[in-house]
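The structure's right below; bear with me while I get my questions together.
A single protein chain has been omitted; all remaining protein chains appear in their positions.
The chains carry the letters A, B and C, assigned in the order they are written, with residues numbered from 1 in each.
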Amino acid sequence: MAFVLTEEQTMLRDMAKDFFTEQVPVANLRKLRDEESADGYDKDVWKQIVELGFAGILIPEEYGGTGFGPMGLGIVMKEAGRTLAASPLYSTAVLGAGLIMAAGSDEQKSALLPKIASGETLTALALEETNHHNPLNTAMAAEKSGDGFTLNGDKKFVIDGHIADTLIVVARTSGAAGDAQGLSMFLVDAKAEGVSVTRNHMVDSRNAASVSFANVSVRAEALLGSLGGANAELESSLDLARVCLAAEMLGGAETVFDTTLDYLKERKQFGVIIGTFQALKHRAAELFCEVEICQSVLLDALSALEERRNDTPRAASLAKARVGDALRLITNEGVQMHGGIGMTDAVDMGLFMKRARVQAQMLGDTNFHRTRYADLGGY
Amino acid sequence: MAFVLTEEQTMLRDMAKDFFTEQVPVANLRKLRDEESADGYDKDVWKQIVELGFAGILIPEEYGGTGFGPMGLGIVMKEAGRTLAASPLYSTAVLGAGLIMAAGSDEQKSALLPKIASGETLTALALEETNHHNPLNTAMAAEKSGDGFTLNGDKKFVIDGHIADTLIVVARTSGAAGDAQGLSMFLVDAKAEGVSVTRNHMVDSRNAASVSFANVSVRAEALLGSLGGANAELESSLDLARVCLAAEMLGGAETVFDTTLDYLKERKQFGVIIGTFQALKHRAAELFCEVEICQSVLLDALSALEERRNDTPRAASLAKARVGDALRLITNEGVQMHGGIGMTDAVDMGLFMKRARVQAQMLGDTNFHRTRYADLGGY
Amino acid sequence: MTALDSFREETRTWLEENCPASMRTPMPEREMPWGGRQAKYPNPDTKTWMDNMASRGWTAPTWPAEYGGGGLSKQENKVLQEELGRIKARPALTSFGLWMLGPALLEFASEEQKKKYLGEIIRGEIRWCQGYSEPGAGSDLAGLQTKAEDKGDHYLVNGQKVWTSYADQCDWIFCLVRTDTSVKHDGISFLLIDMDDAGVEARPIKLISGASPFCETFLTDVKVPKENLVGELNKGWTIAKRLLEHERSMISGMGMGAGAASMGGMEAVAKENFGAEGDKIADPSIRQAVADHKMDQQAFGLTLKRAEAEAKAGQGMGAAASMFKYYGTEVNKRRFELLLDLMGTQALGWEGEGFDKRELAVTRSWLRSKGNSIEGGTSEVQLNVIAKRVLGLPDA
Partner (left out) sequence: MTALDSFREETRTWLEENCPASMRTPMPEREMPWGGRQAKYPNPDTKTWMDNMASRGWTAPTWPAEYGGGGLSKQENKVLQEELGRIKARPALTSFGLWMLGPALLEFASEEQKKKYLGEIIRGEIRWCQGYSEPGAGSDLAGLQTKAEDKGDHYLVNGQKVWTSYADQCDWIFCLVRTDTSVKHDGISFLLIDMDDAGVEARPIKLISGASPFCETFLTDVKVPKENLVGELNKGWTIAKRLLEHERSMISGMGMGAGAASMGGMEAVAKENFGAEGDKIADPSIRQAVADHKMDQQAFGLTLKRAEAEAKAGQGMGAAASMFKYYGTEVNKRRFELLLDLMGTQALGWEGEGFDKRELAVTRSWLRSKGNSIEGGTSEVQLNVIAKRVLGLPDA
């Protein structure tokens, strides 16, 4: 188990840290928000991300990627989380690349992976249909028609849905909502007839969309992975994405913790630095423990992915749930310890808190993953 | 709703407080424990309790009681809880008197209530069969035989079981474990043939017993309440007992809180009173809020009983659960804030903590009552 | 017929005639009757209703009639409130002048001040805001630095206030100012300032909820006539403390009901999102979470009622305001966290398509709730107060 970064990984982390801190600070997200950016991300930033090789970090060199693997991806996502960097990394480099690598045919890989690595193609996963993540509850129908399929249904909370070129759509080719069997994935051109995309304006000022499919025809080659057996392929990619999300979340938690600690050392009330108050000291020490515990859980989950361990799903659920709990506590404490100024848009506490609640719902909240952890533990 | 004690109730409280503080301090329980008292209570103390009218506090004057009602009983139980007073009050004055008043025939009332009020007869409720309170799960059988019944089965956690003269036994005359219908109650002489009582030595040094019934014959007159319909009568009496338990528990919480607060004001470390440490101050203030919140919940539940309100079951579950949560927190904090000395048998913290965990399991723990609260709330 | 009965009858008749029909409907936020010089009345009935009530002094029913108040006894006021409730009348006037400044003036102001200011408040002519906190004086309110220098016939005021509610829409501000820099609490005075005066500027603060209910208020060489001093010079802290108690109980009241109610209740939200089995929430762990919260909420509600009953009985609960402020706001924050959990992605919208109004309001209210444990004295300050005042724990 790799609890200590290798020299190569340390270099990657330092590079990512420098890049996001300097090129994509929180001010970047504020700008996108305040200027009401239609894309919701900065194309120049994305270009730089691609140039650094982050878009293809999961993709083998043969397809134009850098092949750094899950650990490398997690390292980059954590640094992106530290500055709330808005970019298609999650939707494209994590979910898109992950799903195509896990389930794609050679043709699909050759067609898409190089374009993902080069930043040309953006993808989005159209999965959710209800307010709470639950892949098995997918009801959207994909019916056989000719040698292709016809898709009908509505998807929501599609991250980066309105900027994606290619949608990866999870639909049901047999069975009913709740069945593990019968799920299939399709690669759908976002501009195909019958696809309509509506951007949703989220509390975290990041991208999400609702997507409707009205008699959308796709060819047989659009099928990604096996017919009716997408659940396994989907789950393994979702676990990758859950751990990367946990990494992004922990990055956010670190920034909030660091910022709050700085504030405790600088803010004066009653003639003294408020960091001298023991009640705040103890709470800060508890938050420190939370961050440290989460580092371990995250590194273990990334190692599990890297080493393709059997307990990867459990490690992923542990990471998403445990980091989720910590992040909620830390963002709440961050605002409270900042006092009035923490309630203003002028400081970043609120932005991290808003992002945290969206991240909490992405790919399953703590409740979902606690239940899954028990399921996988056999009790 | 009576959130403020009447003059009469205030006098009762002051009388009870003086009595338990002076005549039945925690040292009384220590003595019973250390001298390995076979009875587990002090007969002289019980005599005084009877003389004060507490044994018959629920019982109308026509049956020799003082008729102070549930509010009066709760007031006394709370003061008893403040000193961990060991006596048959709960088993006899609360459960015994309560059940006979709720379900007894005129003959049964005339026969038993005066003897309870006069302290001559002690009763015990033989209800529990599993590790967790759940009346509906009663499986013990009472079969019709002749014009009487034959009882077979095992009961556990029978409070005061080994000192009781009369056992109130809950058994099934029809249906299966889990059914609301089919439960009946019987008055059984503790010395009847086939009844064997084993005292259990509990962590709180208070009385509990296991009772086995092997072909115990009782006459038709032994039936307490309706045949097969005991559930309703039982539940209303259990709610009375739950609230009285909550009162006893809150009394304990108050003592632990007060004692800990005194310790914070007196113990020195690092050259200062530890009560000057802000982290401890804040925790103490939080415990104070818990105690205050519980006072309200308890008074409301006692009022509900007093006024025979429809929402009494819900108020009872709220009281048992909410006070239970608070008591757990307060006893844990009491030990922790006392530091090493809190871990020794020399101070009382441990005794209150042990008692708290037994009280938690009596008549349903927080989990049970939270579920019941939701059931009764219709969600 | 008792006097109270005839008062009820007379009141009922008067209300029937004087409360416009549209004032008996639920009030949208934009129609709130704040009054003041800048007031806009999207519904003109709002103004009519305010004026009608003010004409009888019933916007401040228990204030003395000599200052324009209703002069009602407690019993009469109870009847009035019952009758207003019966016809579901909207409040005729909502105002910090009524809730906060007025009671302070009644207790501490001179006869001239009462005559002048109370009437304006009662009639909704002047909208007031509160100038207490400063950037460097939050929890440590008495550390305030805004200076008022004695210039003979006036004070020259310089400084900056923050968290002044709706200052950009207000006419006057009641301020704590420093009139003696050599001492802390005993160098503070209570001053009334016309915001039209030269040197007063209010800038809205954007909150994380997107709203801007508060301002920074800059005071630069503002000349304030000496007669605007309330109470004695350097005795302003006494008035401030009284007002703070009042503010705390106002905020702790936020702990009850709002938020989930608009969504049909926490249980309904849980059933909608996690299914129902019979009338039960299908997911038992969600069900327990809901029950746990509702227990806390009920327990807190009962404690508020108990405090009321004890107050009536002349018993004090002791530092009750601090406890309510602390517990109420913490319960409120937990409620919104739970509500967000239950609503899932539907509680994550900011604006626009995909979310209905109620959902968007929950998200904003969740963000807003975070401020409850900060404003009006942080939770930490309340715990300090309880530890010191109630528990008698010593200072370091």
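Rule of thumb we're sticking to: contacts are C-beta pairs under 8 Å (C-beta built on N, C-alpha and C of every residue); 3 or more make two chains touch, one makes a residue touch a chain.
These numbers were taken from a predicted model, which means no experiment stands behind them.
Taking the complete complex into account, the chain left out of view touches A, B, C. Touch with the chain that is not drawn comes from one residue among A:H162, A:R322, A:H338 or A:K354, which is A:R322. Residues 1, 3-4, 261, 264-265, 272-273, 275-278, 281-282, 284-286, 288-289, 292-297, 299-300, 318, 321-322, 367, 370-371, 373-375, 377-379 are the ones on chain A that touch the missing chain.
Contacts to the hidden chain, counted on chain C, fall at residues 283-285, 287-288, 396. Where chain B meets the omitted chain, the residues involved are 128, 130-133, 156-157, 198-205, 210, 268-271, 277, 279-280, 328, 332, 335-336, 339-340, 342-346, 349-351, 353-354, 357-358, 361, 365, 367, 371.
Keep this in mind: only the chains that are shown with their structure count from here on.
For the pair chain B and chain C, the distance between mean C-alpha positions equals 44 Å.
Separation between the centroids of chain A and chain B, computed from CA atoms only, is 53 Å. Centre-to-centre separation between chain A and chain C, using Cα means, comes to 41 Å. The set of chain C residues that touch two or more partner chains comprises 380, 383. Listed for chain B are residues 277-278, 281-282, each touching two or more other chains.
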